[in-house]
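Pasting a structure below so you can have a look.
Right after this comes chain A.
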Amino acid sequence: MAYEIDGKVIEHDEEGYLTDIAQWSEPLGGVIATKEGLAMTPEHWEVVNFLREYYAEYQIAPAIRVLTKALTKRMGAEKASNKYLYDLFPYGPAKQACKIAGLPKPTGCV
Partner candidate 1 sequence: MADFVPPPLWPEIGLEPVPSPEDGLMAACRPFVAAPAHNQALGFPGELVEDWETRAVARLGELLAGNRALRVYLDACVGCGACADKCHFFLGTGDANNMPVARQNLLRAVYCRHFTPAGRLLGPLAGAGRLDRARLDSWYGYFHQCSQCRRCSVFCPMGIDTAELSMAAREIMNSIGLGQKYCNEIIGKVYAIGNNLGLPPPALADTLEGLEEDVRDESGHDVRFPLDVRGAEVLLVTPSADFFAEPHVDGLIGYAKVFHQAGLSWTLSSYASEAANFGLFIGSVEQMRKIALRIRAAALDLGVKRIVFGECGHAWRVAHAFLEELAGPFDFLDPRYPRPQHIAEITADLIRTGGIRLDPDANAGMVVTLHDSCNVARASRMGDEPGGQFTLPREIVRAAVPRFVEMHPDTTHDRTFCCGGGGGLLTDDLIELRIKGARPRMQALKQVVEQDGVTHLCALCAICKSQFTKVLPAYGFDREMMVSLHQLVGQAIRLGTSSL
Partner candidate 2 sequence: MAAELAMAAILVVAASALLVGLTLRIVLYARTPAPLPLATTPAPTGRVGAALRVGREIVLFPSLWGADKPLWLAAMLFHLGLALVLARHLRYVIEIPPAWVVALQGPGQLGGILMMAGLVLLGLRRTLIRRVRKISRPTDYGWLLLLLLIGGSGLAMTYRWHTDIIGLKAFLAGLWRLDLVPLPGDPALIAHMVLAAALIALLPVSKLLHGFALVFSPSRASPDSTRLGERRHG
């Protein structure tokens, strides 16, 4: 269970989340996205980058609500919806975007 990038092997768990989040890099994010069947656009990266920033500060991914709010502030009102995020990350913005961003999966009743 590993991603391969530039000849390097990077371990992930059963679901594709990185075992060691420090090993993340932007190209690796791209590799994970491809495996998820997503073609990354600037809009996708915008979300991924925000997740990483938030994680660096709080050691957890942001709530959907926090995410949409931040995106609105940065990019305008049309980003302020759940639907927008689901369109970008069909398997659920929290989980799929976290995986691509190299962050641990949010657990619990979510």
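The rule is short, and it goes like this: a residue touches a chain if its C-beta (ideal position, glycine included) is under 8 Å from a C-beta of that chain, and two chains touch if they have at least 3 such contacts; residues count from 1.
How were these picked? Simply put, all candidates are chains of the complex that A comes from, given by their letters.
Being a predicted model, the structure only gives us computed values, none of them experimental.
Asker: All of these sit in the same complex as chain A, but only one touches it there. Which of 1 or 2 is it?
Answerer: So the candidate in touch with chain A would be 1.
Asker: Which stretch or stretches of chain A touch candidate 1 in the complex?
Answerer: Interface residues on chain A, with respect to candidate 1: 14-16, 36-37, 58-60, 63-66, 69, 82-83, 86, 91-92, 94-95, 104, 106-110.
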